[in-house]
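I am attaching a structure below and will ask some questions about it afterwards.
As you look at this complex, bear in mind that one protein chain is not there, while each of the others sits in place.
Take a look at chain A:
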Amino acid sequence: MKTRVYVTLKNGVLDPQGKAIHHALEGLGFSGVNDVRAGKLIELDLAEGVSDEDVEAMCRKLLANTVIENFRIERPESQGAAA
């Protein structure tokens, strides 16, 4: 079962890659972009019975570095957990 984990930098943490993308978009002539934040999407193919708590533990232990990053879990059949 596909579960998606979105990892993003916490608010207030400078995102140099987002900044560079923003500049590049402006350089290409796209206007109206107020800000860009870059993150990661991690897709997990999980067996039946893997709980939301398990996925959250995966995020805390490895997928996200909670010192600087937030994560959001998107599971097809559940509301998901966020932190």
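What to note about this one:
Criterion: a contact is a pair of C-beta atoms (placed from the backbone, for glycine too) under 8 Å apart; a residue touches a chain by one contact, two chains touch by 3 or more; residues count from 1.
Note that contacts and distances are computed from a predicted model.
One subunit of the complex is not drawn; among "Spermidine/putrescine transport system permease protein", "Acetyl-coenzyme A carboxylase carboxyl transferase subunit alpha", "Phosphoribosylformylglycinamidine synthase subunit PurQ" or "Glycolate oxidase iron-sulfur subunit", its UniProt record names it "Phosphoribosylformylglycinamidine synthase subunit PurQ". Screening A:Pro16, A:Gly32 or A:Gly49 against the full complex identifies A:Pro16 as the residue touching the chain left out. The set of chain A residues touching the chain not shown comprises 13-14, 16-17, 19-20, 62-63, 65, 67-68.
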